[in-house]
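To start, the structure itself, in structure tokens.
Just one protein chain is left out here, and the rest sit where they should.
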Amino acid sequence: MTSNKMPQGNELTKKRLRRIIFGTDTPAGRAFDIILIVSIIISVALVLLDTIQSVNQAYGTLILRIEWFFTVIFTIEYLLRLYCSANARQYSLSFYGIVDLLSVLPSYLALFFPGANFTLVIRVLRLFRIFRVLKLLRYLSEGNLLLRALMLSARKVTIFFFSVSLIILVLGAVMYVVEGPNNGFTSIPKSIYWTIVTITTVGYGDITPGTTLGQTIAAFTMLLGYSIIAIPTGILTAELSGEMGRKRDIRRCNNCLKTGHDHDAAFCNHCGNELEPELEPDSDH
Amino acid sequence: MTSNKMPQGNELTKKRLRRIIFGTDTPAGRAFDIILIVSIIISVALVLLDTIQSVNQAYGTLILRIEWFFTVIFTIEYLLRLYCSANARQYSLSFYGIVDLLSVLPSYLALFFPGANFTLVIRVLRLFRIFRVLKLLRYLSEGNLLLRALMLSARKVTIFFFSVSLIILVLGAVMYVVEGPNNGFTSIPKSIYWTIVTITTVGYGDITPGTTLGQTIAAFTMLLGYSIIAIPTGILTAELSGEMGRKRDIRRCNNCLKTGHDHDAAFCNHCGNELEPELEPDSDH
Amino acid sequence: MTSNKMPQGNELTKKRLRRIIFGTDTPAGRAFDIILIVSIIISVALVLLDTIQSVNQAYGTLILRIEWFFTVIFTIEYLLRLYCSANARQYSLSFYGIVDLLSVLPSYLALFFPGANFTLVIRVLRLFRIFRVLKLLRYLSEGNLLLRALMLSARKVTIFFFSVSLIILVLGAVMYVVEGPNNGFTSIPKSIYWTIVTITTVGYGDITPGTTLGQTIAAFTMLLGYSIIAIPTGILTAELSGEMGRKRDIRRCNNCLKTGHDHDAAFCNHCGNELEPELEPDSDH
Partner (left out) sequence: MTSNKMPQGNELTKKRLRRIIFGTDTPAGRAFDIILIVSIIISVALVLLDTIQSVNQAYGTLILRIEWFFTVIFTIEYLLRLYCSANARQYSLSFYGIVDLLSVLPSYLALFFPGANFTLVIRVLRLFRIFRVLKLLRYLSEGNLLLRALMLSARKVTIFFFSVSLIILVLGAVMYVVEGPNNGFTSIPKSIYWTIVTITTVGYGDITPGTTLGQTIAAFTMLLGYSIIAIPTGILTAELSGEMGRKRDIRRCNNCLKTGHDHDAAFCNHCGNELEPELEPDSDH
């Protein structure tokens, strides 16, 4: 991760700065991360609160000022990251580089396009920056296991969702023909919306079938949605169990060569020999 | 799958055509499939959009023309399939033969029965043709595993649904007696509809219990539906885990005879011997 | 199940009749069962349809006559069962004996208490008689496995439901205090009803929180209900997997003594020795 050439002078400052801003293994680095997380949470919370009319009327100006304060801070942070990153161009085009840029842009854009509230969404996206900080915590090996299981089940889940989509389309068309515009099924797309509301067991009740045949098909749709939820759950559980079992299989005792040790076991449960510390499966990420 | 006799002349053209239309192993075959999928998706999307009144008023004539364009294309395709299939009669009576026919019929039927919107449903069924094309992709071995697990759990799930149906019928009758027509429970079939809405946790809210006893029974129904969802999920997960474990057991090392290798493993993880490539479990489908 | 003493004369007729009525291994017995199932389904369907006002007005008298026809048939059947069962008293007090009696009583009761529609529920209970007939089918070994897994998870699920009940009570009380009667939370029992509607993700929408604090607690309740559903599902799945694995472990090869054979395997997959046919686990039920 770090270059092998001897850093000198300016290069040394850059490297130290990088260690604080990008790293977490120094007290300064940890303090930087904590301040950053708190700033992000406060700034996003303010964005949310500012949309409540009564809050906006009472504290609108104050919130705007704090918003600019954070914008300036995040701008400085972004420039620092650009300056001290090993490869500024690569950073600026990376996922987190773009998120960092997006977290300061809206405030500047609002100067030119006042009232454009689509910037609200971009401001909330700041939250994704928290992921970078948390990424450095130990949580990640668990997250990787989850991601691997999700990826392993992706193909099966895709088939499942493709089949469900076809069923939803057909049921939507059937309900449009059966119920018709008088009962709120004004078009097939609207019928499909109703089918999704029903098959996922959300059930708003803004559109409900009125005819006996429609209610019968609706009942069938509900029972279908109620039971097929078992399929993605079953797929993921089976993959996760396999993935977790595999993780235990990786640990092998050097004495008796038996596997299957828990990932936090220190001694072999077959011969009592001390086990090597667990290899971090995501150490190369 | 292919006949062993030497194809000649006309027979050769037929075979080439068949390879393009039914196969995916030639560039022309792949191009044909992609054009077909795109045509199906566009034609179905138009059917959906045409039911939106504003779209129909603005573009109704245009959509009708495009619909006829696709109808002609699909008709030609159907006739070609009939012509070049190894056994035309068998094809025309197969599942996909009927779906292919159904995807062109509605437009012709609409000439004789204008305004019959039940043909909408048949038009949407065109989507099932996509399955044929996708069937040829590698997705299928995963789909087969899913299907096998579903079939293995079918008997247990049937018992579950039979028991749940009885509970729904009894609860429906009880709620009709308890709540009565004044609270919207106008008949036992309607009460059963309400019970299904509640037990599947859909909860439209178009019919809700008004009496204290009715609300108590409703609360019980909800808790029941909330917890018994565990049963089909548990059944399918157990079968899927078993099925996936079995698939790994199939791969046996020729050197040390140990099983349990991952389906993408190239070497035995016990002795390092090279494994035979995995047998495609659905190669004979 | 059958007495060992030599049946003679009247006793022989009884035994034959018993074989037809209680058994399924003779053509007459199977015919009897099929007629019985059809009769039960028709009679229950009529009970359901009769509660629809328009059907009742048009066909009320006809349905009443058919109802009496079935009542007479079921009465004769009940008397026959009493007569030919090995132990009439034991039969009349058994679960199915009581269900059989309950399936004829309502019609007679209706003579004395006209208009008492609680008898509707009892009439629907007739459906449980279908279970007796189906019990004799092969489905049952699967059903027993399900029941065993349910019984094994019963204690864990009880703890789960006890804890959830406490949470529901406390959340109900909190929401009553927070929202109050003005938003439809007129009493703690009603608040508890709302909490159950929310935590089970049914969500009728007949009572919804109006205050910000109430909506926050509601959001928390939803997320709680959404995630804790994992607990009973996890418990049952783990028990079912164990139970199904155990079933495979029961089959042991007499040659190499290895276990783990599929329940439909005919030969040992380790040494090729022929396996004994599977013992029906519920043969003694």
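A, B and C label the chains in the order they appear, each numbered from 1.
We take it that a residue touches a chain if its C-beta (ideal position, glycine included) is under 8 Å from a C-beta of that chain, and two chains touch if they have at least 3 such contacts.
Just so it is clear, the structure is predicted and the values come from calculations on it, not from any experiment.
Chemist: One chain is left out of this view; which of A:F69, A:Y108, A:F161 or A:F220 touches it in the full complex?
Modeler: Once the missing chain is taken into account, the touching residue is A:F161.
Chemist: Decide which residue listed in C:F32, C:F128 or C:Y176 touches the omitted chain of the complex.
Modeler: Selected residue, touching the omitted chain: C:Y176.
Chemist: Given the contact definition stated above, which residue among C:T24, C:S39, C:N56 or C:T208 touches the chain not shown here?
Modeler: Of these options, the touching residue for the absent chain is C:T208.
Chemist: In the full complex, which bits of chain B touch the chain not displayed? Write them out.
Modeler: 201-205, 233, 237
Chemist: Against the chain that's been left off, what residues of chain A make contact? List them.
Modeler: For chain A, the residues touching the absent chain are 44, 47-49, 51-53, 117-118, 120-121, 123-125, 127-128, 130-131, 134, 139, 142-143, 145-146, 149-150, 157, 161, 189-190, 192-193, 196-197, 199-206, 225, 229, 232-233, 235-237, 239-241, 244-245.
Chemist: Using the document's contact rule, name the residues of chain C that touch the chain not shown here.
Modeler: Residues 155-156, 158-160, 162, 166, 169-170, 172-174, 176-177, 186-189, 192, 198, 201-205, 208, 212, 215-216, 218-219, 222-223, 225-227, 229-231, 233-235, 237-239, 241-242 of chain C touch the chain that is not shown.
Here is the rule we use: only the chains that are shown with their structure count from here on.
Chemist: Report the chain closest to the protein's overall CA mean, measuring from each chain's own CA mean.
Modeler: Smallest offset from the overall C-alpha mean is found for B.
Chemist: Superimpose the Cα atoms of chain B on the matching ones in chain C and note the rotation angle, 0 to 180, in steps of 5 degrees.
Modeler: Answer in degrees: 90, to the nearest 5.
Chemist: Just curious, how far off is chain C from chain B if you go by their C-alpha centres, in Å?
Modeler: 30
Chemist: Can you list every residue of chain B that touches 2 or more other chains, as numbers and ranges?
Modeler: Within chain B, the residues that touch at least two other chains are 189, 192, 201-205, 225, 229, 233, 235, 237, 239, 241.
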